[in-house]
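Heads up, one of the protein chains got dropped from this complex, but the rest are sitting where they should.
What follows is chain A.
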Amino acid sequence: MPQLQNLNNNSFRITFPGKPLAVRSALAQMMEQLTALDLSDHDRGNIELVLAEAMNNIVEHAYIDTPDGMVELQITPTYNGLVCHLRDEGVPMPEGKAPSGSPAPLDCDTEELPEGGFGWFLIRDLAHDLNYTRISGKNLLSFRISVGAT
């Protein structure tokens, strides 16, 4: 069961196992907490999408061989948006960096249309200041999602 903490400095932290249903539950709990920030539907949509994509990547790649690996998500509201930190203990990102997420071309026949690879494109399109590092066997991904622009 994901454990959500409301930290003293107005950050929210939740720790959960790297499995699809736990991601769903953790995301729902975090979005519930964020209602206190009175964000627009547009901003909530962006936040939920970027978080889902980043967390799914951990489940599907970092923890590909570790079904019980834990994931920690921390969100800190700042003047500049929501700063998000994700930590896991899975395998490193390929070549030690976050994928560029270049979208595959779509001007092809139906049978050649891509069915995947959109996740990093969406993350990079909607989030700022993306940073990936690896420290002491842990993956640390941070990014900022702007709010209130529209």
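FYI, a residue touches a chain if its C-beta (ideal position, glycine included) is under 8 Å from a C-beta of that chain, and two chains touch if they have at least 3 such contacts; residues count from 1.
As a convention for this text, contacts and distances are computed from a predicted model.
**Student:** Can you pick, from "Anti-sigma factor antagonist", "Bifunctional diguanylate cyclase/phosphodiesterase", "Alpha-ketoacid dehydrogenase subunit beta" or "Transcription regulator PadR N-terminal domain-containing protein", the UniProt name of the chain not shown?
**Tutor:** "Anti-sigma factor antagonist"
**Student:** Touching the hidden chain in the complete assembly: which of A:I14, A:M30 or A:V59 does that?
**Tutor:** A:V59
**Student:** Specify the residue from the set A:N9, A:T35, A:T110 or A:S136 that touches the hidden chain.
**Tutor:** A:T110
**Student:** Mind pulling the chain A residues that touch the left-out chain?
**Tutor:** 20-21, 23-24, 41-42, 45, 48-49, 52-53, 56, 59-60, 103, 106, 110-111, 113-116, 118-119, 121-122, 125-126
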